[in-house]
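Okay, handing you the structure first.
Rest of the complex left out; these chains stay put.
Each chain carries a letter (A, B, C and D) given by its place in the written order, and its residues are counted from 1.
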Amino acid sequence: MRFLRRVLLALGLPVVLVAAWWFGSAGSQDFYWPSLSTIVDAFGRTWTWEMFQEQVFPSLWRLLAGYLIAVVVGVALGVLIGTYGSVRALLEPVLEFLRAFPPPVLVPAAILLSGIGDRTKILVIVFGCVWPVLLNTIEGVRGRDEVLSDTCRTYRVTGLLRLRHLVLRAASPQIVTGARQALPLAIILMVISEIMAANEGLGFTVLQFQRGFQIPEMWSGVLLLGLIGIVLSLLFRVAERSLLGWYHGQRAGQREF
Amino acid sequence: MVAVAARTSRVTGRRFRSVTLGVLGLLGFALVLEVAPRVGIVPIDFAPPTSQILVTLGEQLGQPSFWTALLRTLLTWANGLLIAVVAGTVVGVLLGSLPVLRAATATTVEFLRPIPSVALIPLVIVLYGPTVRSTLVLVVYAAFWQMLIQVVHGVVDVDPVARDTARSFRLGPWGTVRYVIWPSALPYVMTGLRLAAAVALILTITGELVIGSPGLGKEIDNAQQSNAVRIVYALIVVTGILGVLINVLIRQVERRVLAWHPATRAETVEGVGVR
Amino acid sequence: SEQPSAGQSGGATQPDKVNAGVIAILDVAPIYLGKEKGFFSKRNIDLTLTTAQGGAAIVPAVLSGQYQFGFSNAVSLLLAKSQNAPLKVVCNGNNSTGVADDFAGLYVKPDSPIQSPKDLVGKTVAANTLKNIVDTSVRASVKKDGGDPSQVKFTELPFPEQVGALQAGRVDAIFVVEPFQQAAVAAGMRKIASSYVDAAPNLTVAMYFTSTKLAGENPDLVARFTEAMKESLAYADANSAEVRDIIGTYTKIEEPVREKMVLPKWPTEINTDAVNALADAAVADGLLKEKPDVAGLLP
Amino acid sequence: MLEVKNLHKVYDGHGRRVTAVGDLTFTVPEGQFACVVGPSGCGKTTLLRVLAGLLPATSGEVTVRGTPVTAPPPDLAVVFQEYGRSLFPWLRVRANVELPLKAQGMGRAQRRELASEALEAVGLSDVDNAYPWQLSGGMQQRVAIARAIAYQPKVLLMDEPFAAVDAQTRADLEDLVRSVWQRLGVTLLFVTHDIDEAVYLGQRVIVLSASPTTVAEDLAIDLPAERDQLATRSDPRFTELRGQVYARIQQVKRAPAAEGASA
């Protein structure tokens, strides 16, 4: 029953929206707003298995690599900065400076630094989605309960053990928030990283459709990006469940009606 | 009196120290960027050293067109951020407090979030033309999600005992949001604000750059098309400085509204001691 | 519809407000010059020029009526036409010089083993946009030189990054236009071809266009715009000094570079043969499945 | 009036299933002062949370002043066992006390007066401007009590409200609670671990068994209504009642019911 309810809840709104889009756009003659049926048609034609192998999977690979690196870097740096006030004072302005860089200027800089291979694209993804993880980790580390810190200090829980059992765990709800923020950002940055210095990939393909005025195909690419977003967020939720079981139990459990 | 003065000087002393460190950090960064092109780590023609960038920046500061561009960018940024923050907060509090609503919208949200603004650009232009409006739409679209997710997670983070207290004293939906949920979600919200502010700035510049609505981004595009490398970098530095200033501003607000929070009070109360 | 029909009666009433989307490059100097010279206002057109990064912004703006006219390269227009985008070309934009000393060129490093375009086989060439006029032209150079154009690899790289990438050895050749050509020359790069010239004699590189809707509804305005444009093109072609000056007003190209730059040609008429040749090449290169209705696109 | 009928509560989740309350039935008439004692972990807090409408019962019926409880009933205040976490760290002491009054739409002046009175009563009038986390444990607990008193509830549920204060303060607070109860005529359910306190305070002491919880003893305290820390506690009847409760608890403890916890 509960499962059924969850499925219904998850699908209800999308079904309504898709139906509205389908009928609302039916017979559309607008060049940039084709009907959904045209888009779905284009989707079937475009995103074949070969296309996935040639364009989508390499992109997804870079996306995952970039995302994971960003999470690791963000958490590591965040713990460092969140723990030591002086490191934070020293680095925060520089980081804020870098954080404001728009990708259209960022990508050239990355190319300058590391060429035009996969490495650059991964770099762009990392650079773009490290921030939510970093900021959230910093605040999570800074905001942990003092009594827990004191407990660790008196019982001399130090070093790695402290990192693992206090710092990271206490910050984990915020780290997860940051990681969740970063996930769709990684997809967006995957596309952006393929704007320049690319000759293959999902983002590249979508942009080619756009430039080639293949608007239904472009829309189908957007659709695919959204679907990838859903799939990744489902995977993310599975990971979160096991990681933050204690948290959700403590927050909600059976305490509410 | 003496004690108050001592406390004030201690606080300003600490503030002074952190500002000094921050400036040091920026100077170190500038130094790296000065030296790297000079010793040939990056080609000097395409990554001018800091000193040259600063000279160009100085020239830019003397031009009224620069200031109008800056002003326009800031206006778009501020408008977009305001809309995104208000909308993100309202929707976030709703979704955060009502699990059913959250479950019902989850799929849609996860579908919409990864859609890149570059893909949206032609569609937005068809709707609003190559105007500030279009840029604004992109800014709001991108910054909204950042805010939304932070607020939702912040609302979920409310201490269950605090929530129960609110319920048993029948604070009502508005009272609960105003006095319990909002303050306890604030740390997340402030992070969300910082994230959204930067994203809004990025999208403002990007939008201007690609769409051609007036502002710094358009100046950057123009400089890029003209191969005016130093101007490009000077304008990027301006973007970066804006980022730093915006953050200083938000931190200031944060110190005020989060004075009670462990993260903030640890810095101001001597009591917590040997951290 | 009731567009103000002021032009016919000689400009007594309100001038027509016209927005045109252009790119801030030297190719569009004539329209800026023409506006300054009053070629548009004397035809009762109150012209506003707005720059954008490229076609991604300009085409939708023209199609949705936000801009009345736009500037785009020929291959983009062919691509749009092949997708049945409701566009109509109204006037020529700019052409290659037709001689080796063109405003764009294919460059390699001075010590590169690549001596001529056919050596690019198996090599990587940087293009500012892929599957567009640059790769079509470069392939034309390779083909003309006796190489197999399908064996040339392209990677997308914005113009500003190309010289650096070439120097760093990240690509084997670059195709740059002015003012980046001057940067390539200054960096000592070696020109191995003028691909626009190789693609077709006096290649029409870009054109001004409008939406079929506007063309159908207000042919008078289109006609006046075209006339003004032609006058501007002719004037620009004849007065290169003024062109160099006007470029300084809407770009940030520095004075010395501006003086040295090779300017494109601005004939008033579209080189229909060249556009057809481009279309054929695009089909041959696989950019297009079939040749679009060139006649329907051009005026 | 509080009515608890066949209350049964099972916690289930995270690999643990506990019958917190086995089968609980009792009624507290309007205006009565009832004390609840029972071993640690027997389900007292659970019972209070169900009564306060914060936790759904697994089965059974709970009624507060005539209406079945599905949400926090009106005019009911709770002093939580986790006093520290039930104070809002972002509000200063006075604002914490005033908040529920504000939510009721009470005017500023009246709010101030009630809060000042309540803070005065718990001996904290000088810290009204401090944040809760600047206070000692006992002070925090007293703020929570002040908040409940200022609220002037009809039903008051208190979960070990004096656990963190010293003996002297405790005695003062006991008298305070009794005077508030007498003055406002509230129905009071008071959980404590101190048997003397239970007997001293209440009109009735409900002794709960260990989990799965049932009522082990329900004892009327027939001490005179006027109570005094010295006189009442030295009353032989007090000693007798105290002995009775103590013996009953010992008994419950010695022969614990089957343990309800299992992995």
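The rule we apply is simple: contacts are C-beta pairs under 8 Å (C-beta built on N, C-alpha and C of every residue); 3 or more make two chains touch, one makes a residue touch a chain.
These numbers were taken from a predicted model, which means no experiment stands behind them.
Composition notes for this entry: the full complex, per chain label, is A x1, B x1, C x1, D x2.
Quick note on the criterion: only the chains that are shown with their structure count from here on.
Counting contacting C-beta pairs between every two chains, the top pair is A-B.
Centre-to-centre separation of subunit A and subunit C, using mean CA positions: 38 Å.
Per-chain Cα centroids separate subunit C from subunit D by 82 Å. Averaged Cα coordinates give subunit A a centre that lies 18 Å from the centre of subunit B.
For subunit B, residues touching at least two other chains, in rising order: 43, 46, 122-123, 126, 164, 209-210, 232, 261. In subunit A, the residues touching two or more other chains are 32, 112, 195, 210, 215, 253, 255. Taken as a contact graph, with one node per protein chain and an edge wherever two chains touch, the assembly fits none of the named shapes, being neither a line, a ring, a star nor a complete graph.
Working note: touching chain pairs come out as A-B, A-C, A-D, B-C, B-D. Partner subunit D is touched in their complex by these residues of subunit A: 245-246, 249, 253-257.
Subunit C meets subunit B in the complex at residues 21, 23-25, 50-54, 56-61, 63-64, 66-67, 158-161, 163-164, 167-168, 179-180, 182-183, 187, 250-254, 257. Against subunit A, the residues of subunit C that register as touching in their complex are 55-56, 59-60, 63-64, 76, 79-80, 82-86, 129-132, 153-158, 160-161, 164-165, 168, 170-171, 287.
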